[in-house]
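The structure follows.
Of the protein chains in this complex, all but one are displayed in their positions.
For clarity, chains are labelled A and B in written order, and residue numbers in each chain start from 1.
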Amino acid sequence: MSGYQQRLYRQRVPLFWWLSRRSYFAFVVRELTSLAVVWFVVYLLWLVWAVGSGPTAYQRFLDRSAEPWLVAINVVALAFAIYHTVTWFAVTPQAMVLRVRRRRLPGQAIAGALYLAWLAVSAVLVWFVVIK
Amino acid sequence: MPEEITLRVSRYRPETDAGPTFQEYAVPLREDWAVLDALNYVKDEVDPTLAYRWSCRMGICGSCGMTVNGEPRLTCGTFLVDHAPGPIQVEPLRNFPVIRDLVIEMTDFMHKLGSIQPWIIRDESADDASVELLQTPSEMDEYRRYSMCINCMLCYSACPVYGLDSKFIGPAAIALAQRYNLDSRDEGAADRLTVLSEDEGVWACTFVGECTRACPKGVDPAGAIQRAKLVAANEAVKAFLLPKWARG
Partner (left out) sequence: MNEPRTSPEPFLWLLFSAGGVVAALTVPVLLFLFGLAFPLGWLDPPSYVDVHGLLHNPLTRLIVVGLCGLTLMHAAHRLRHTVRDGLQLQRHGDAIAAACYGAAALGTAFATYVVLTRL
C-alpha cells in the first residue's frame, strides 16, 4: 500500500432541495396541507364558541365568514384539504395489502372504497348540518 | 441525427482537488448507446483516468448507478438519444461520499443491509435435511417483488430523508427485511423487528415515495416500508397493552 489517504468528498444536500424536483415539491405541498387542517380546527372552534355565546354571536360569525378575506382563506384551505384527501387516497393502496379469500385486492378497489366512504361521510355531515 | 453529444462528467481527484469539477467530453451519438457506453468510450479512447463502476451492462448487477441530469439512474439503462441534444451531466450518486470521480463510498449501505439479517431464520431442528423446504407459487408471490432488489442504491440516492440523516436505515434494507419476513420459510420477523422498530428504522420514513420512483426493478420499497410500519405499530401496541407473559 502506498500509505495514500482516502479523502472522501461529502456532497451537501442544498437547503432548498425540495425545490429542485417537481416530485419533491409536490411532496412538501402535500405535507403542508396539514396547515389547512390546523386552520380547520381554529375555524371549527371559532364556530363552536360563537354558537355557545348566543344567537347574535352566531349571526356575527356567519356575517364575518362572508367577508372576502375570510372567504379567500377558506378557498385556499379547501383546495389544500382536497389535495390532502386525494393524495391520502392515492397512497393508501400502496401502503396496505388487503386480501379477500386469498386474492389480493387491486389498488383501484381500495381507492374506490375510500372515495365512496368520503362521499358517505360527507352526505351524513350535510344531512346533519343542513337538513336536520 | 447529429454526430456527437457532450458529456459533462464530474471529476474528483482527492490527491489534487479540494472538490468536484466538471470535465466535458464529446462522444459519438449512436442510437443504441447508453450513457455507460459513452463512459466506456471516454475511458478507452479519450481519458483513461476516468474512474467509475460498472459490470453487467444490462441492468442486473446494480453497479453502474450514477446521477444523470439530476436523476439517479443506472447508466447502462439510460440512453443517449433520450437526452439529445445534450449536454448530459453525469455525477456520482447523491447522498453518498465520493471516493473518486464517479465512485462512491458504499460501506454504510452494506452495513445496513446486513443489519436486518438478510437470510432465512428458522429453527431447523424439525427439518428433514435431505428434503428442500416447499413453497407454493402464491406463497412466493407474497415476497417476490421485494426479492427483485439488485442493491443499486438508487433508492438511497433518491431519498431526501437519507440525504439529510444518514442514520436512517433506508429503503432497500427495509424492503429486504420484508422479503424475508413475508417468506413462508422464515421465522425471524421478531428478530428483525428490533432493528426495524428503532427510531432510525421505519419511523424515520416520511413516505416521500421517491425510492419507488427511482427503483429500476419495480421493488416498491415505499410500499414495503409502510407495511412494515403497520406491523411494527401493531407489535408496539401489543407490547404496551399485554403483560410479558401474554405476548405471543
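Descriptive notes on the structure:
The definition used in the following text is that a contact is a pair of C-beta atoms (placed from the backbone, for glycine too) under 8 Å apart; a residue touches a chain by one contact, two chains touch by 3 or more.
Since the structure is predicted, the reported quantities are computational estimates derived from the model, not experimental observations.
Note that the absent chain touches A, B when the full complex is taken as a whole.
Check B:M110, B:L133, B:L164 or B:A190 against the missing chain and you find that the one touching it is B:L164.
Listed for subunit B, the residues touching the missing chain in the whole complex are 160-161, 164-165, 194, 197-199, 203, 206, 229, 232-233, 235-237, 239-240. Take subunit A: the residues that touch the chain left off the picture are 13, 15, 18, 28, 31-32, 34-38, 40-41, 43-45, 47-49, 51-53, 55, 58-59, 62, 65-66, 70-71, 73-75, 77-78, 81-82, 84-85, 88-89, 114, 117-118, 121-122, 125-126, 128-130, 132.
Quick note on the criterion: only the chains that are shown with their structure count from here on.
The distance from the centre of subunit A to the centre of subunit B, each centre being the mean of the chain's C-alpha atoms, comes to 30 Å.
Looking at the complex, you find that subunit A touches subunit B at residues 4, 6-11, 13, 17-18, 20-21, 23-24, 27, 31, 91, 94-97, 102. By the touch rule above, subunit B contacts subunit A in their complex via residues 12, 14-15, 19-20, 70, 92, 94-99, 105, 138, 160, 163-164, 206-210, 212-213, 220, 222-223, 226-227, 229-230.
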